[in-house]
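With one protein chain withheld, the remaining protein chains of the complex are depicted in position.
Note that the chains take the letters A and B in the order they are written out, and that residue 1 is the start of every chain.
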Amino acid sequence: MTSITLFHALYVAAIAAEAMTAALAAGRRQMDWVGVALLGSVTALGGGSVRDLLLDRHPLTWIQHPSYLLVTSGAALATIVIARHMRQLRRVFLFLDAVGLVLFTLLGCQIAVRLEMPTVIVIASGMISGCVGGVLRDILCAEVPLLFRAELYATVSMVTGGLYVVGVALGLPSDPMMIGALIFGLALRLLALRFNWSMPKFVYTQTLH
Amino acid sequence: MTSITLFHALYVAAIAAEAMTAALAAGRRQMDWVGVALLGSVTALGGGSVRDLLLDRHPLTWIQHPSYLLVTSGAALATIVIARHMRQLRRVFLFLDAVGLVLFTLLGCQIAVRLEMPTVIVIASGMISGCVGGVLRDILCAEVPLLFRAELYATVSMVTGGLYVVGVALGLPSDPMMIGALIFGLALRLLALRFNWSMPKFVYTQTLH
Partner (left out) sequence: MTSITLFHALYVAAIAAEAMTAALAAGRRQMDWVGVALLGSVTALGGGSVRDLLLDRHPLTWIQHPSYLLVTSGAALATIVIARHMRQLRRVFLFLDAVGLVLFTLLGCQIAVRLEMPTVIVIASGMISGCVGGVLRDILCAEVPLLFRAELYATVSMVTGGLYVVGVALGLPSDPMMIGALIFGLALRLLALRFNWSMPKFVYTQTLH
């Protein structure tokens, strides 16, 4: 299996996993089936879409590959059927969700590097690709995005992007570096989940006005 | 009256109706007059704008026709005056709101067909045009979008788009097909409202973490 085939298979698995975790969030808000499919698709494909809009890259991924919309809608709807078994599959999901975060981040960085963007934008492009889907999901559920409140989600994305940038600066070959950064980011995310790592919070109780 | 004039008159009536129903939502949240005009305009013109951003079509409709902004702001502000009579006009509004949903959907499909997009994207373009305005309204009101929770809104949009796609595939002439799909979608929406049709809901109460 070539690395392109590997990354592609991982990408499809990751958008399906993101759609399925979004479907559970939809179920917690008692959305109807159409809402489940829509929320799953927006969550899985939203980060890459926002990145491409901001970078002015067209056509968007899902417009060029409409079958991705079928994957995300299908995965979200399948979640309705298998939801009762999700707790047993919990570890598989958290793993695929972590793969999604790290893989989307690296693909976002790679795209910005190919556009010869400066370092800050390469890392921002990775973070937008990796994190914005979940932010859209939380906005559509009328919640303060989890990303801003807890877990090392955004931090993992930033560190993974930073590692990628260092690798590019050192002139490392692309494929081994992608795989190395993927494994590193995945390990960081899984360790953060396992040990409940979190960033310090900023607590402010006064009003300015 | 030619069909282009008919569709244009219906379009202007529909954006005015969408702006007016959004103005009522603004009034329920005690927004000020500026907020009423803004929420009305974003709701009425937001779906088409998001569609055009995603498809990279510029200039956006309201940038090319700024008078639409005056229509939507004016209709929203007029709602403040006539709000006390809105209950009597309830049926007119629900009818025009349904016209908006179906007409925006069909215009979105037509645009994607002209860009030679694949079938899935034609239907997606219709749904984005028809439904995203209401989603933006609900986000700006800090609510879980109604679209995801209830009514056949998104479903009517999807079915109407599907019908349009079948008509294009069969090579039917454009104008009669638009009118036929408009009447069909409108009937479906009004029947759904009348008989309280809804999609089944997905209820999930566990947490994955």
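One rule holds for everything that comes next: a contact is a pair of C-beta atoms (placed from the backbone, for glycine too) under 8 Å apart; a residue touches a chain by one contact, two chains touch by 3 or more.
Here the structure is a predicted model, which is why all the values come from computation and not from measurement.
Residue in contact with the omitted chain (choice from A:Ile4, A:Val81, A:Leu170 or A:Val203): A:Val203. The residue from B:Ile139, B:Leu172 or B:Leu190 that touches the chain not shown here is B:Ile139. Screening A:Leu6, A:Leu55 or A:Ala78 against the full complex identifies A:Leu55 as the residue touching the chain left out. Touching residues on chain B toward the chain that is not drawn are 21, 23-24, 26-36, 38-39, 49, 53, 58-60, 63, 66-67, 69-70, 79-80, 83, 86-87, 90, 93-94, 139-142.
Although one chain is hidden here, its contacts on chain A can still be listed: residues 53-56, 117-121, 124, 135, 139, 142-145, 147-150, 154-155, 158, 198-209.
Everything that follows uses one rule, which is that only the chains that are shown with their structure count from here on.
Between the CA-based centres of chain A and chain B the separation comes to 30 Å, rounded to the whole angstrom.
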